[in-house]
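Removed: one protein chain of the complex. Kept in place: all other protein chains.
Right after this comes chain A.
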Amino acid sequence: MANLKKLLAGAMALCMAGAMFASCGKDGEGGSKKQVKSSDASANTIRIYTWNDEFKSRLRNYYPEYDKDKSGFSVDADGNEVVGEHEYLKDGKEIVWVTTPSADNAYQNKLDTDLEAQAKSSEKIDMFLVEADYALKYVNGPYAMPISDLGITDADLADQYQYTKDIVTSSDGVLKGVSWQATPGLFAFRRDIAKEVLGTDDPNEVQAAISDWDKFNAVAAQMKDKGYFMLSGYDDSYRTFSNNVSQPWVDDSKNIVIDDNLMKWVDQTKEYTDKGYNNGTSLWADQWSADQSADGKVFGFFYSTWGINFTLAGNAKSNDLYYVCPGPQAYYWGGTWICAAEGTDNKETVADIMKSLTCNKDIMLQITKDTQDYTNNKAGMEELAADFSSEFLGGQNHIALFVDAAPKIDASKIGPYDQGLNEAFQAAFKDYFTGTVSKDEALANFYTKAKEKYPDLNTPA
């Protein structure tokens, strides 16, 4: 008995000491950065990090060097794309998709870990995709390669919208990403409700009725009187406010600054909730989607390019339910940017993919014609806007509205903390809208959440 105890105690002590030393050793090693050369297999592989299938579909359908036969690419009866187990380019290089859903920050966590290990790994990441809300995190960091290093010139990019470049330009002015799409937002409204309440469903007249926030609020009151909701949920109008702020979320000395425009959103949404102008839903909730169908009682939704053709059309299930108009303020929502990973072993291919999908007017026009996605090519889109009619929007030419809206977008106030802080802000103030907490408590809760996400930021005491 006593022997056993001694033995155990000795073993424990040894393990503890060992564990301490082991962990110390690891920390020491982390400091020295060793560059590992890429393997031959990696040089023949294009490794692309993404969170969904959108870019995959663009690449498969529109990148001329994609080998559809060898990859076993086809479209089945339901319109779903089918590919074989391995996908190849025409020069024989294999494409490997590393897909991680973006929910709960999983995509960024995965990307951060793997980019950090890039130098020491023999399997190099070649490309990764980013969203606007956190693009600057990677653009200002060391892992995205400058576009000019890839041999893509300013002349190649001349037709892209300026705001799509601003989002991926680092603080010292270097462009580090490109996008094939621009995502200006509009206000989609129900034609039948507009006729009943406003007496017309002409997009120009409806636009005149909601061209600024005061008018918008007045229409909301009219909607309420007739038994309709102006908006579906609390966050519907958030983007129109958060895209028009006068300063970024975080200032130069890392203080969190809440812009007045965001507080305007808070006050407006609280008023809408208390007066019953909205249906109390949240973005992407089941009820929010249901509100977009013919059974819904909601007048309109703020939606950008992809939202109208994809989400709204899917939820509405009818082609003569909606028209679009510019709404009270210009804004954008969403968009995907392509970055080249520093240390890539397939620079030429990456540059060629970027050039083909984001600078080639013919390819981009084709994308818009096929998918109604609004592509990032000014000349092409203006050409298309001259004569376009959307089936879903009852023949309306909404591309022309996008052409007007896109140059008005101002993305100069974005920052690397936008995603985390926007989400925390919306979540914290939801409790205020539902009446669970006071405005001051909601503000305090927001600062708590912000500190948890970004412990290095300063909050007002």
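In this section, a contact is a pair of C-beta atoms (placed from the backbone, for glycine too) under 8 Å apart; a residue touches a chain by one contact, two chains touch by 3 or more; residues count from 1.
Assume contacts and distances are computed from a predicted model.
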| item | value |
| --- | --- |
| Omitted chain, identified by the protein name its UniProt record gives, among "Porin", "Formate C-acetyltransferase", "Nitrogenase iron-molybdenum cofactor biosynthesis protein NifE" or "Multiple sugar transport system permease protein" | "Multiple sugar transport system permease protein" |
| Residue in contact with the excluded chain [from A:Arg47, A:Lys110 or A:Lys137] | A:Lys137 |
| Candidate in contact with the missing chain, chosen from A:Gly177, A:Pro203, A:Gly343 or A:Pro416 | A:Pro416 |
| Hidden partner interface residues of chain A, rising order | 4, 7, 11, 15-16, 19-20, 22-23, 27, 104-105, 108-109, 112, 137-138, 141, 280-281, 285-287, 290, 416-417, 420, 427-428, 430-431, 434, 436-437, 441, 445, 448-449, 452-457 |
